[in-house]
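Following this message is one structure expressed as structure tokens.
The complex appears here minus one protein chain, its other protein chains still in place.
And then subunit A:
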Amino acid sequence: MEELSFETLIAVFEEVFGTFLFWSLVVVAAVITIGYIYVLIRDRAVSWRKFLLAQLSMPVGAVAAIYFVFWVTKSGFADMGGPIDIIVLLGVGLAGAIGAAILVYTVQSMIAPPEQES
């Protein structure tokens, strides 16, 4: 295998999603991440209440990510054939879980800043 350049990877992603959708997704991801960092800085602390709810969304995010991938790729649990498949699947679940948690936390913080918390 020859070296895999970052440019090549970007080119492949542009083709997977279409150039427009890919960069839109990058922007959305960036906005959510910036939003997350923003609320962390603004509130100067992690709100454990919000964090709890965010944690509750993690299994949902994990399951949704896995089913989404199965749906897109016309496959299912029965197709897992070896360790690498399980690792990839867990990776998908983990990414979905973390994504969901960050999203839920950020949305809560945007809607209900700390002073409004009872």
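In the analysis below, a contact is a pair of C-beta atoms (placed from the backbone, for glycine too) under 8 Å apart; a residue touches a chain by one contact, two chains touch by 3 or more; residues count from 1.
The criterion applied here is as follows: contacts and distances are computed from a predicted model.
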Have a look at "Xylose transport system permease protein XylH", "Sugar ABC transporter ATP-binding protein", "NAD(P)/FAD-dependent oxidoreductase" or "Ferredoxin-like protein" and point out the UniProt protein name belonging to the hidden chain. "NAD(P)/FAD-dependent oxidoreductase"
Which subunit A residues touch the hidden chain? 1-5, 7-9, 11-18, 21, 25, 28-29, 60-62, 64-69, 71-76, 78-82, 84-85, 88-89, 91-96, 98-100, 103
